[in-house]
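One protein chain is absent from this view; the other protein chains keep their places.
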Amino acid sequence: MFSSLSFSPQLVLSQLVVGLVNGSFYAILSLGLAIIFGMLNVINFVQGALFMTGAFVGYFLLQLAGIDYLYALFLTPIIVAGIGFLIERFLLSRIYKIDHIYGWLLTFGLALMIESIFRQFYGVSGRPYPVPTWLRGTIDLGFMMLPIYRAWVILVSSIGCLATWYAIEKTQLGSYLRASTENPQMTRCFGINVPWLICITYCCGVGMAAFAGVLAAPIYQVSPLMGSNIIVVIMAVVVIGGLGSILGTIITGISIGLIEGIAKIIYPEGSHVIIFIIMAIVLIVKPTGLFGKRIR
Amino acid sequence: MKRKYLSLLMGISLFAQVNLNSISSALAADAGPVKIGVLNDMSGPYADLGGKGSVLAAQMAIEDFGGSVLGKKIELVSADHQNKTDIAANIARKWYDVENVDMITDLTNSAVAIAVQGISKERKKIDLVTSTATTALTNKECSPYGVHWTYDSYSLSNGPVRALIDKNKKWFFITADYTFGQNLQSTAAKMIKDLGGQVIGEAKHPLNATDMSSQILAAQASGADVIALANSGTDTSNTVKQANEYGITKKQKLASLLTVITDVHSMGLNNAQGLIFSEAFYWNANAGTRAWSEKFYKRHGAMPSMVQAGTYSAVMHYLKSVKAAGTANSDAVMAKMRATPVDDFAFKGAKIRADGVLDHNMYLYQVKSPSESKGPWDYYNLLATIPQGKTFQPIEESECYLVKK
Partner (left out) sequence: MKYLTYIIIGTVVLLAPFYFYPTILMQILCFALFASAFNLLFGYTGLLSFGHAAFFGFAAYISGFAAKEMGFTPEFAILSGALMGGFLGLAIGALAVRQQGIIFAMITFALAEVVYFICLRAPFTGGEDGLQSVPRGYLFGLIDLSSSLRMYYFVLAIFIISVLSLYRIIHSPFGQVLKAIRENENRAISMGYKTQQYKLLAFVLSAFFSGVAGATKTLVFQLATLTDVHWHKSGEVVLMTLLGGLGTFTGPWVGSAFVIALNDGLADIGEWVPFILGAVFVVCVLLFRKGIVGYIDLYLRKTGKQ
């Protein structure tokens, strides 16, 4: 416990800022997971492992090809989306006809495989990834010095989340997506290639995870354990936020980050479990989630 | 019904195929070589502290000793316990029961060390703990067959606390939340209080955490004079790096309670400069340490940490004692180990106490600034030597049943 520390505004505000940074990651990762669940009705447990893969790809691009951060931010999601394409076409598509709970087990197996490959070669401690030179330095917020990079993370995540929301809710492609989610049969009758849409969705969801991975590399170090640490949290976020609600997922992701930040002041040991307590309560009381629209 | 039993039979034979090697080792005769086991963390936050370097150090000791003792060959086995107590316990048990290992050393990770020392005690086998800090190994969990070799929480805290306490009374701890960190924190906290200081707060983090932001910011908000880091390995590197990012070091001092040279190397002098801590060994201390370290560097690619030097020292002393005792029997060997002072480039004159502590000098170092450093790995300035007899917890205060009155 933070014994003999009063609730100084400095403490509260600085922890909230840290919470906002974490929440930004949760929002972007859960968004990918939520989109995939919405379209495929599969809990993509490998989202965490692909987040980690994205970070490593960014690390490799820098170490082996000298490709720096900004290019990595755009290149990595494409590379990892390619992996996602292979997963969806050759593995996931085979389970659509059977109980979708097997999708969870399948992606769990995949996550184990991917994580163990990286652990074999890189152990479990992180590799450092340097903060890009143009993002170094700190901003004096008065109550704390905020590293510029972390402010950048908040900015980029917000843009990413808003862009995704806009794409799904306001564009034509997005409307096809939403239609396929609601009623795939009917949508096919309109001549829309639903399997292709499903594949694109999966690749995008996975690409978002990889994007978050590169974003995370300078803060969280590039470590094979990145994925398994975060996957349980983002699963909880998606469930709490509500299946089928994009805005709900974003709001929940950020809120969970903030709640974690506050928990770290009041009862730091419980900052991790508070998420699951909320998840259990929401599932028992309102299984569709806080912002959810329908049960699957 | 018949089908079910046949299926089961086939299942059993499948299992038997996979396990054929177990049969052979269980039936193997026990007349074999003297076996030494190095059990530590090879892939996690402590991989550089001990890891494969420690295995190399043990190997070098065996080679320098001659490769055989009492007419028997000396064999080395090693394993990665991944910082998991149950994996370590299983490996230790298997080594003792099935592979007839005579002595286990290194044992990075305090929880692992306690568990394995317990198992060794049960089976009357020697364990020489050349890393980990927990003082429990020589207090509540002490064993007549265990020696805590290189350092412990007391000797680690002694130097930095005494060096800083006069001008810095308010301390804040950032601690690894398991037995190592908790033990290190409570040992140092007691010292701080006894010397007139005050512990105004603490922030814990899980082992191998990568983001220390909230702990660092809490330390900053507390307004403490000194932020003491009761963690090690990559946890320390991360904390120091991020503390610099958040600009903490401008107003507050950082004291590490356990840093080794490989951590400084990974942090870089820009981040680590000015850091004060105690070590039992520095490769550049004198001609003797330099000579051995150069040999180690050629084979490992990095300078040795105090853990790796400690492993060499422990294995060498063990082998010498086995030869002197004329047998690998644990009681006889332990008697010889206690009777003879250690004699090598790192721990000359060190003696094993009745509670299992290896009493030796500790050195207080400060990390050089980049301009002071003359080359790679030239990182330390010696601030003080804490002599043997004053480094460790006074034996009268020990809770070990072997010395308690």
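Here the chain labels run A and B in written order, and each chain numbers its own residues starting at 1.
In this text, a contact is a pair of C-beta atoms (placed from the backbone, for glycine too) under 8 Å apart; a residue touches a chain by one contact, two chains touch by 3 or more.
Source: prediction; values computed, not measured.
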Can you tell me which of A:I117, A:V156 or A:I262 touches the chain that was removed from the display? A:I117
If the hidden chain were put back, which residues of chain B would touch it? 1-12, 14-15, 18-19, 21-23, 25-27, 43, 79-80, 84-86, 89-90, 93-94, 97-98, 110-111, 114-115, 118, 177-179, 207
Contact set of chain A toward the excluded chain (per top definition): 43, 91, 94-95, 98, 100-102, 104-106, 108-117, 119-120, 232, 235-236, 239, 269-270, 272-273, 276-277, 279-280, 283-284, 287, 295-296
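What we mean here is this: only the chains that are shown with their structure count from here on.
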Where chain A and chain B are represented by their mean Cα positions, the distance between them in whole Å: 37
Contacts from chain B onto chain A in the complex sit at residues 42-45, 47, 82, 177, 200-204, 208, 210-211, 213-214, 217-218, 220-222, 233-234, 238, 241, 245-247, 266
Interface with chain B, chain A side, in the complex: residues 1-5, 8, 10-11, 14-15, 18, 21-22, 119, 123-126, 128, 138, 144-145, 147, 219-221, 223, 225-226, 261, 264-265, 268-269
